[in-house]
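One protein chain is absent from this view; the other protein chains keep their places.
Entry: subunit A
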Amino acid sequence: MESQLQKKLILTIPFNNNQQVLLVSEVLKVDKEFKGSGIQRILSAEQNNLIVSFEGADYKKLRSSINAFLKNIILIVKTIQSFSIV
């Protein structure tokens, strides 16, 4: 029974400005969360913050989704840092 209860994690990731938040969320929105995972991911932008919520019943799948998500954030941030047109 307890394993059916939905757990929710909300991450707030600050960026330098709103354009960066929108860019990051546009890149990430292209991929939908893996259907079989049972994890729902919702992205939203609030001024300079990217707000991501993960909701699901399975702890392991929740952890993998969040892990993969953060790896992608690192990838995008490094790309912005190194390859922005100044």
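To be clear about the criterion, contacts are C-beta pairs under 8 Å (C-beta built on N, C-alpha and C of every residue); 3 or more make two chains touch, one makes a residue touch a chain; residues count from 1.
In the analysis below, contacts and distances are computed from a predicted model.
When the listed names "N(6)-L-threonylcarbamoyladenine synthase", "Exostosin glycosyltransferase 1", "G patch domain-containing protein 1" or "Alkyl transferase" are checked against UniProt, the chain not shown comes out as "N(6)-L-threonylcarbamoyladenine synthase".
Of A:11, A:27 or A:43, it is A:27 that touches the chain left out of the display. Touch with the hidden chain on the side of subunit A covers residues 23, 26-27, 29-31, 71-72, 74-76, 78-80, 82-85.
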